[in-house]
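Got a structure for you, questions after.
Left out: one protein chain. Kept in place: all the others.
Right after this comes chain A.
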Amino acid sequence: MDQPRGPAFYLLGGIFALYVLFLYGPTLTILALSFQGPSGGLTFPMNGVSTHWFAKLWAGVGVVDIWAALRRSLALGLVVMALTVTLAFYAGLAFRKGFRGAGLVFALAVSSLIVPSIVVSLGIGLEFRLLDDAVKALAAATGWGFLEDHGTLMGLYTSALGAHLTWTLPFGLLILFAVFNRFDPAYEEAARDLGASGPQTLRHVVVPILAPALVGVALFGFTLSFDELARTSQAIGGRNTLPLELQGLTTTVTTPEIYALGTVTTAVSALVIGTALGLTLWLQKRRARRALAGLRP
């Protein structure tokens, strides 16, 4: 379609530019306002420029321990990321080989995406409450001492972790489907012909070729978990993740402190996104360079 640019190009280009402005404009506004002077409010104008609100944030927001929540969210995000990459990768391999029930597992993954988050969250919350009741009943029936102090099984690395995986795994699996569809089995056959074992083929052939895609899966795994709110809401114990605390703060905090917190959260996301995209680009460049330089390892 290499024709001269018509009016449609400029019209659609204009829509695209406005959309990007709409997408980023508000976020950039609060990034700017988080550096509001000490006497400034939630809206423009800026009353001077300062890091006052970051200092206040550092000292803590009211009764909420925001830094503990941030640490929890970071740790959970890393665990979800590792599990998403690993489980989706191996499941992708299994789908590639084909197995009975593959269609059913695929349907499960798609359902996990399209069942409303509040329903998933409520279900997991109920499941763990019923488990707790069962444990308490067991303790009462048997008198086993180690069960008597049972609080709840619900928590960051049990129910919340599971809730996050129901959201990140489908994305990971779909990405790997897309990549495996374009993956030429000739590479693996060549490796086997040269005498590589199954695990060796995986480690030296499949994983390096898939590396950029796996970085993409990791990006989805971490960021979707780090910002997850709806599925976590009913499936978390007493100690909240950062997005849950943030949601609570929207109604109580009326100073630019909340913007400062927004800047910090966005900075974490931006750092992760930047790292992932940079890493993908580097991996692709390195592969292209090596392809040019011949097949040196």
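What we mean here is this: contacts are C-beta pairs under 8 Å (C-beta built on N, C-alpha and C of every residue); 3 or more make two chains touch, one makes a residue touch a chain; residues count from 1.
Definition applied: contacts and distances are computed from a predicted model.
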item: Choices "NADH-quinone oxidoreductase subunit A", "Cytochrome c nitrite reductase subunit NrfD", "proton-translocating NAD(P)(+) transhydrogenase" or "ABC transporter permease" - which one is the UniProt name of the chain not shown; value: "ABC transporter permease"
item: Selected from A:118, A:207 or A:288 as touching the chain missing from the view; value: A:118
item: Options A:126, A:140, A:194 or A:288, residue touching the unrepresented chain; value: A:126
item: Positions on chain A where the hidden chain makes contact; value: 1-2, 8-9, 12-13, 15-16, 19-20, 22-27, 29-30, 33, 41-44, 86-88, 90-91, 93-99, 102, 105-106, 108-120, 122-127, 129-130, 162-163, 165-166, 169, 171, 173-182, 185, 188-189, 192, 198, 216, 219-220, 223-224, 226-227, 229-230, 233-234, 243, 246-247, 250-251, 258-259, 262, 265-266, 269-270, 272-273, 277, 280
